[in-house]
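The structure under discussion appears below in the form of structure tokens.
Every protein chain but one is kept in place in this view of the complex.
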Amino acid sequence: MSDTMLVSRQPARGLDLGGFLARYGFLLLLVLAIIGLSIAMPNFLDGNNVQLMLRGIGISALMFLGLTWVIASGKIDVSFMDCAALTTMVCASVVAAGHGWLAGSLAGLATGAVLGALNGFLVGYAGLPPLITTIATGSLAKSLAWVLGAGASLPLGGQGGFVHSFLATSVGVVPLLTIVTVAIYALAWYAQDRLTFGRYLYALERNERAVVEAGLSARKMTLQLFIFSGLCASVAGILLTANLNSGQPALGGSYFLDGLTAVLLGAIVVKVGKTNVIGTFTGVAFLAVLVSAGAMLGWQNYVREIIKGTALLLGVIVIFSLKRRGGHGKTH
Amino acid sequence: MTNPVLRMRGIQKRFGPVKALDGVDFTLAQGEIHALLGTNGAGKSTLVKIISGLYQKDDGTIEIAGQEVEIASPADAMAKGIAAVQQHPELIDDLTGVENIFFGHEGANPGLFRRIRTNDMRKRAQDLLKRFPIDIDLDRPVAEMGAVDREIVAVLQALTGDHIRVLILDEPTSTLTEREKASLYQLMRALKEGGISIIYITHRLEEVFEIADRLTVFRGGRNVVSMSSTEARDGATSLVEHLLGEAPGDLYPALADTPPGEVLLDVQHLTAQGAFRDITLQARRGEILGVYGLVGSGLDELSKALFGTFDVDSGRVTFKGREGLFASPTEALKAGIFLVPGDRRTEGLAMSDDVVFNTVLANLGRASRPGGLMRWARPRRATAELAERLALQPPILSKRAREFSGGNQQKIVIAKGLYAQADLYIFVEPTVGVDIGAKAKLYAVMRELAAEAAVIVMSSDGDEVHGLADRLIGLYRGAVVYDAPNGPGARDRLLASGMMGKLAA
Partner (left out) sequence: MTQLSLRNPLTIRIAAFVALVVLVAVIFHATAPNFLSMTNITAIFRHMSASGVAALGLTFVIVVSRFDLSFPGIASFGAMTMGMLIVLGYPLWLAIFLAVAAGTVLGLINGVAIGYFNLPDIVTTIAVGSVALGLSFLYSGGMTLSDNFMMSGILDVNDAKILGISGPVFIMVMLYLAAGIVLHASRFGRGLYATGENAVSAHYSGIRVKALMAFAFVMCGALACWAAVMLSAQSGRSDVTAGNGFLMPAYASVFLGAALFGRPSAPATFAGALLISIILNGCTLLAIPYYYSDAIISAILITAIAIFDPRIVAALRRVFAGRGTPRHSKEA
């Protein structure tokens, strides 16, 4: 049975080189950069360096997963790194009090969930603007983190736990953390591209009224997305607590820009103009390669910062010129 | 004899002091296409909103298939087999037709984490198209679709519920191309074949003759007449008469009694692809030029082109001896053109600001000292004078624009125009949502303005144009089809030209 009425099953996009480059250009660039760097600097692919990079990618990628979807739904969350900072303090406090890493991790997760729920409630149900709301809640979280440490960080003695073991485990050169992260991203991609979740997520950004008219609750979804973002940040926070062996209220600064840069740069990968998990992962990897290469080339920190900022600005310009070419120019 | 699908008797609906529906009877037979006709405010959209559950009737009975029912909400209407498709359906641009049709029902069960059953959706879409054979490529994103195709998607979305018996279809806003018209008719015939009754709201009479089985004419909140469209076609003029009724009397000020002054605006062969073509008109000082055109006639675009916010392809415009279109409203205002836009909420007013703020906005130079500092007392005094002249109600200058009624909001926009001291005023749909008392006042002001300036009134209310203007232009699908001075018999010719694109006999 051939379908006569639904003629063009797939639009002929295969030969559209420009479209292909727009979708995968960034990914291609990343691969070329890695190949180039490893030829230029043989120790770039050195086991230690790779492991360091992969571990960094793992933690960052986990932290920014929720953020990716919050931005995809048309909102923004700038409290994620403060949430991670607070999580390190909560987790470290619980561990320091002798309750062990399991209790510490659960307390950390609860921190993220509560903060995310606060954001989600204020944005989704109370209708407050997401940027101001999350600036405020982020600041609140950060302040609470300092309060927990009475103005200082909270070092942990040799109280290793399962989180340490998890971080220390590697399969060959690949850390277990990276494998788990990739698995989580694979699941996330499935939910985003194959399940109803992803469809409603992007629809929320395009036309919230259509979503509501279809009988879905936009408020509830917003709440869920913010809670998920909080949880992702707190998972990263727990890992960082173990990694740094301390609670760090000052954590954040670089993660903030990295997060937004990775997610928004990621919006030029695969789905033009839409933040998505594959894009975020690519963005995180890009930043990790940049940091690693920069360190080897002896760049000052600021060079990296300038590159990041410029890349983000270029990304925005690319996205918007592509979108405009696509004929959505009438929006203000 | 079978029961009609829908029978309404003695429907009453009031909004405050206004009787929107005054004892309306309406019957819809199984599988018929029933057109509702009437000018703005005639009551057809109120009736439709009662049927689709958006409004509640004050009095009267509704029967569906012989059973008396109450329709409490749009969801309730859906449950009873009535679906309404809005003029601007809520669709998601990036998704394809199929994806939009089944939006919210992609999985086997409702829920966030269900597999999207692409093949199943595709199959169901084909089944729908088998039931209602229509040519449409449902694999395109709706962003790439025209108005009619979007409407078809919305209709199919509504029809995924198998129990729908009555479909309410609003005329798509834009002008239809021949292809679009064909697919719209195809849709309607297919639905009819499928046993669905359609209530079709339109302004365009020719469409009624082509597609509708029956029609009902509304005027002043009553159903005036129902007839089959063949009957209507044979006596087209009488239908126009039913639509229009008597010309309303003393709502309008007297026409100009002095000959018009010099030509201020001279438009020659102005064309903008897809909006209007070959427009030629002149606006003279001391005269009101009326342009009548329905939605999709290019009226709105024309007004915006003259004001510097819409690009044209060819033609020549001369204003006060200076040739060329204006690049922006800033320039148009400087030269002396003021536009009272059709959508005052989004285009005309800063709704959260007060009367003085809005009044002086288009001429800040006059409201400030040479250095750019705002004057305090003078703009206030000038605003107070304008408010009095326009009979602004309530005359409280510190009230926000939002807190005024529609008619008084329009008065604020006009006050802004008066403060700008323009030489040419263009009014677009000046009295939409304005009550009758305020209307008379607005008309008087427009006539007063015409004493010193040129005035163009562009409206889809033919009586308004005819009542006000000294010279009449009928615009139909982007072209001038009628151009004559106002006089005896001009009304019917103007209205017929705007509705049908040709002059009635």
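To keep things simple, chains are lettered A and B as they appear, and every chain counts its residues starting from 1.
Basically, contacts are C-beta pairs under 8 Å (C-beta built on N, C-alpha and C of every residue); 3 or more make two chains touch, one makes a residue touch a chain.
The model shown is predicted, which means the values in this text are computed figures rather than measured ones.
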Touching residue (missing chain; options B:Tyr200, B:Tyr252 or B:Phe357): B:Phe357
Residue of B:Pro17, B:Pro259, B:Gly372 or B:Pro488 in touch with the missing chain, whole complex considered: B:Gly372
Contact with the hidden chain (one of A:Leu144, A:Val212, A:Leu244 or A:Leu322): A:Leu144
Chain A residues touching the omitted chain (full complex): 76, 78, 118, 121-122, 125-129, 131-133, 135-140, 142-144, 146-147, 150-151, 249, 253, 257, 260-261, 264, 300-310, 312-313, 316-317, 320, 332
Residue ranges of chain B at the interface with the undisplayed chain: 307, 309, 328-330, 332-334, 339, 341, 346-353, 357, 360-365, 367-368, 372-374, 396, 398, 416
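In this text, only the chains that are shown with their structure count from here on.
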Chain centre separation (chain A, chain B; CA means) in Å: 47
Chain B-facing residues of chain A, complex: 3, 5-11, 191, 194-197, 199-200, 202-203, 206-207, 209-211, 213-216, 221, 224, 326-328
Chain A contact footprint on chain B (complex, rising order): 90-95, 98-99, 103-107, 110-116, 122, 125-126, 129, 135-140, 143-144
